[in-house]
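Heads up, one of the protein chains got dropped from this complex, but the rest are sitting where they should.
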Amino acid sequence: MSNSRSSVFDGLLRENTVLSSLLVISPVIMCGDTLRNAEALVYAFSVITFFSVMIASFVPKKLPYAVKIIIYAVISSLIYIPVRIVTQEYFPGIVARIGIYFPLLAVNSLIVVQTETKFFRMKKLKMTFSLIFSILGFDAVMLLTAVIRELLAYGTINSKVVDMHTLISGLGMPFGGFIFLGLMCGLYRKIRSMAGYEDNKVRSEENVSGN
Amino acid sequence: MFLVTELIALLAANLILTQALGTSTLFIAAGSRKNLVGTAVVITIFTTAGSLAAYIIQRELPEKYSYLTLLFYTLSVGILYVILLSALYFISRKGFEKTRKYIHLSAYNCAVMGTLFTITEKAQNDASFMTLKSFFLAGLSSGAGFIIAALILTAAYRKLNSAKVPASFRGFPAMLVYLGIISMAVYALR
Partner (left out) sequence: MLKEKRNERQIWLDMIITLLTLEVMAYFYYGLRAAFLAGVCAAVSAAAEFICLRLMHKDFTADDLTCTSDALIIALMLPAVMNYRIAAIACVFAVTAAKNIFGGRNNMIFSPAAAAYVFMMTSWRAQLLQFTEPHVKTGLFENAGNLVSSASHSFKVTGKLNYTDIELLMGNFSGPVGAVSILLLLVAAAILIFRRDISAGAFIGCMGGILFLAYFVPMASTPWLSVKYTLVTNMNLFASIYIVSDKRIAPKRNYYAFFYGLLIGAVSYILVLTTVKENPIVMVSVLFTPAALAFKNLEKRIELAKAEQEENEKAAEQEANKEAEEESQDYELNAETDEEALLPEVSEEEAAEPDSFLYELLSETEENEEPAYGIDTAEIIPEAEEFLYISEDETEEILTGNTEETAGQESENTEHSETDEAESDEENALNKEADEDE
């Protein structure tokens, strides 16, 4: 039970899509500089990835690997079309704001890599939850990165000015994204290893008491 | 002098250092010699051939159907994917066994698709860029950019994975910070 629970939530915390598996990092580095960009990207990523993986799960598993990957990419490219049309209709400006990273979401690693190596090895229900938490894992990192970078680089949060004495404009640049994401990954790993250490400690204490 | 300016221009246009496209693949490529050469060659083939396909798609696809661009790019990369695998299979079985993993890794990659979209964006902003030669050269230089970034990372690979690096930062986080500082220097020189 605990095993299945941990594997479903993996994408969010234990095996975070961005911080642990380093998947879909270019949008985080490039578009994660303001909350508005991040919101747009989170919306597009979540919708495209969820529907693409769900539909792709009906593709026969006996097909050759390359053919399956091509089919998954085509499915997500097809889903991208209505998503883009809806986005342009209701949220004008978003497409322009995130530029080439919008279409690139359609071939993100969660769709073309993790489908075969992770999601499609699970049962449908488990896969759905695992996928949702993987998407949430990306969304959480994206939003957190964007809030901190926007605050430190531009002195705003969601375009509202915050009183900051010294701004580090470099953090809003791609290299700032690289460095910031690297620091976040290190911090995440540290927390994860500390949590693991705590687990071990608890387990060893249980053993002692059991004896 | 020309070489130095070209080198800076190549670094400044580097998809990985300036747009973070294909970073995950780069980490795999920099890990060993075989991965570096294999991935770099295959990605260069994909970006170059893909750029030619992108040129044709851009020329033939009417403006009102621009939302289909991604679909056509995906299909053209898919076709390239199959052609490459089949060609390798029929040319040399041994070569196929050795190389197919790089083709799998590179086909639907941010570096490849990002190159196609970057070139397209450039052509949309500058009409003079809309030539087969420009697309071809841009695709080729993207591949070269990937190789340069891979070499930059390879040079520090051992140090970044050394036991002296704190466990939390060893490997991937240290690589990101390393690339970030190099990218920062490129940005400062742009």
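We call the chains A and B, going by the order they appear; numbering starts again at 1 in every chain.
Assume contacts are C-beta pairs under 8 Å (C-beta built on N, C-alpha and C of every residue); 3 or more make two chains touch, one makes a residue touch a chain.
Source: prediction; values computed, not measured.
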Interface with the unshown chain - residue positions in chain B: 1, 4-5, 7-8, 11, 24, 27-28, 31-37, 100-101, 104-105, 151-152, 154-174, 177-178, 180-182, 184-189
Touch residues of chain A, complete complex, unshown partner: 15, 20-23, 61-62, 64-66, 68, 113-114, 116-118, 120-121, 165-171, 173, 175, 179, 182-183, 186, 189, 192-193, 196-197, 200
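Assume only the chains that are shown with their structure count from here on.
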Mean-CA-position distance for chain B and chain A (Å): 22
Residue ranges of chain B in contact with chain A within the complex: 17-24, 27, 67-71, 73-75, 77-78, 81-82, 85, 103-104, 107-110, 113-114, 117-118, 121, 166-169, 172-177, 179-181, 183-184, 186-187
Interfacial residue positions of chain A with respect to chain B in the complex: 22-23, 25-26, 29-30, 65-67, 69-70, 73-74, 77-78, 80-81, 84-85, 99-100, 103-104, 106-109, 112, 170, 173-179, 181-183, 185-187, 189-190, 193
